[in-house]
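Of the protein chains in this complex, one is absent; all others appear in place.
Going in written order, the chains are labelled A and B, and every chain counts its residues from 1.
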Amino acid sequence: MNDQKNPGGAHVAVAKGKPSVALLVTCLVDLFRPAVGFAAVKLLEEAGYEVKVPEQGCCGQPNYNNGDRQGARAMARGTIERFSGYDYVVVPSGSCAGMLRIHYPALFEPGSKDQQQAEDLARRTYELTSFLYDIAGVTEVQAQLSATATYHDGCAGLREMRVRDQPRALLASVGGLEIAELSEPEVCCGFGGTFCVKYPDVSDRITEKKIADIRNTGADYLLAGDLGCLLTIGGKLHRDGSTITACHVAEVLAGMAEADSDADD
Amino acid sequence: MTSRDAILTKIRNARSNAAAQIKPADDVGIHPQATPAGDLLGQFIELARAEVATVDELGTVAEVPAAVARYMEEQGLGNQLVLGPDPQLGDLDWQSIASLKCSQESPHPDGDTVITACYAAVADSGALVVVSSPDHPVELNFLPANHIVVLRRDQVLEDFERLWTQLRQDYAGKPWPRCINLIVGPSRTADLGFPPKMGAHGPGRVHILVV
Partner (left out) sequence: MQTTSLKFRQLASQALADETLRTALGDVERIMPVIRNSALDQLENPEAWFDRASASRDRTLAELDVYLEAFEQKVQQLGGHVHWAADGTEACEIIAGICETAGARTVTKSKSMVTEEIELNAFLESRDMTVVETDLGEYIIQLRGERPSHILAPALHVTLSEVAETFHRHHDLERAAPLREPTEMLLEARAVLRDRFLSADVGITGANFLVAETGGVVIVTNEGNADLTASLPDTHIVVTGIEKVVPTLEDAGLMLRLLARSAAGQRLSTYTTLIHGPRRAEDSSGPSNFHVVLLDNGRSDMLGTQLQEMLRCIRCSACINHCPVYTAVGGHAYGSVYSGPMGAVLTPGLAGLHAAAHLPNASTFCGRCEEVCPVRIPIPKMLRYWRDREFERRMTPRSVRYGLDWWTHMNASPRIYRSLLGIAARLLRGLSSRGWITRLPGPGRAWTRYRDMPTPAGQTFQHQWRRTRGRAGES
């Protein structure tokens, strides 16, 4: 790997070969949907990056969002240490990317060494689709999927990481894929991390409305960039007996969506 | 220690920290001057109409009595008109309109038709501005069922900022008017479902005569 500290960009690394991307795969992908991780690796490698998967754990969001700053700090320190030295850190999740980009720096004393390191990591951290589109300059992919899909904007990706147009632009290049927009793509799906188990009935009502919106589009696939949203919506779609498949954007972009839905049956 | 002192002391004690909470703002821009396009009157009329006021463009102020009679007839508002104490309106030739019964009395609680002058209008929000005075008691704007307002063309201002400036000039060295009312169309309520229903506690009709 490229050991040189390079917070500013890829240029130093390019001189030495391919720029390096460290993948933070996230707990949910790691456990529930490894295919999303492999899809991300494929997309990043095709875009010309050297992909590494450092040793890793949870980014600390559950702790941070439940008031446990100390625990969150401990996990942040671990992540900061293990992800230092790569040109970029890419995350197939808007909310975990937001944790690294927005919230890690806020966890530490302003001006402290921890905070400087957190800032350094924050500058190198990207959500997957925005990295591909904004940084890697990928404007089209080779994938095929003959279906109609709709796209849900995960809240943290949208509002913390400014992910909105990038996944749509990339999805537009998928052969055979029609995108039918939701009437309210920017409204929460009800997941909210631990919220969905702390207030399950409230969460369910929010998901119910999201699903009504999804059904109205007539789509075969529900796509999103966050597995939290997908588990929530997909889990309820399945409970309702719906045939709509919830799928991560990365899987579609990497041409791995159909294979995966077969495996589910 | 009185509550006044206690509260102010707490605020002052927090002040050094309070200042620290403020994030640097590039430009506070505290005197924003949105300048709408040329035709102020046109813009005002368009917005006032959008807010359910009705507007009649006249020539001179002398045409007001006839225009009022016409409006009241069209709307079926009877023949009782309250002029209020304003001599500007009282001096018009109401006699010539035989069908109208004018009085200076305060409006009847059940609602009447009242005509008043105004201080200004704000083009960018469609608001009439009325200012209270012995000639224009504030309740004239709120008690009647129908409010007819005479607006001079030269009274239309671009925005709030011009209004504040003009008020400061007109009331320099004098106390501020007791009530300054910005009025946008008829009274309405959103408490009985959407869309809002017209004619809540205030006038159900606002008719503007531009002279």
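Definition applied: contacts are C-beta pairs under 8 Å (C-beta built on N, C-alpha and C of every residue); 3 or more make two chains touch, one makes a residue touch a chain.
Computed from a predicted model, the values in this text were never measured in an experiment.
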Touch with the omitted chain, as defined above, among A:Pro19, A:Pro105, A:Pro167 or A:Gly190: A:Gly190
Residues of chain B in contact with the chain not shown: 2-4, 6-8, 10-23, 25-26, 28-32, 34, 47, 51, 85, 106, 109-110, 124-127, 132-134, 137-139, 141-143, 159-161, 164, 167, 175-194, 196-197, 199-203
For chain A, the residues touching the chain missing from this view: 1, 22, 25, 27, 29-38, 51-58, 60, 62-71, 74-75, 78, 82, 86, 155-156, 159-160, 186-188, 190-207, 209, 231-232, 234-236, 238-239, 260, 263-265
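Everything below uses one rule, namely that only the chains that are shown with their structure count from here on.
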Separation of chain A from chain B, taking each centre as the mean of its C-alpha atoms, in whole Å: 53
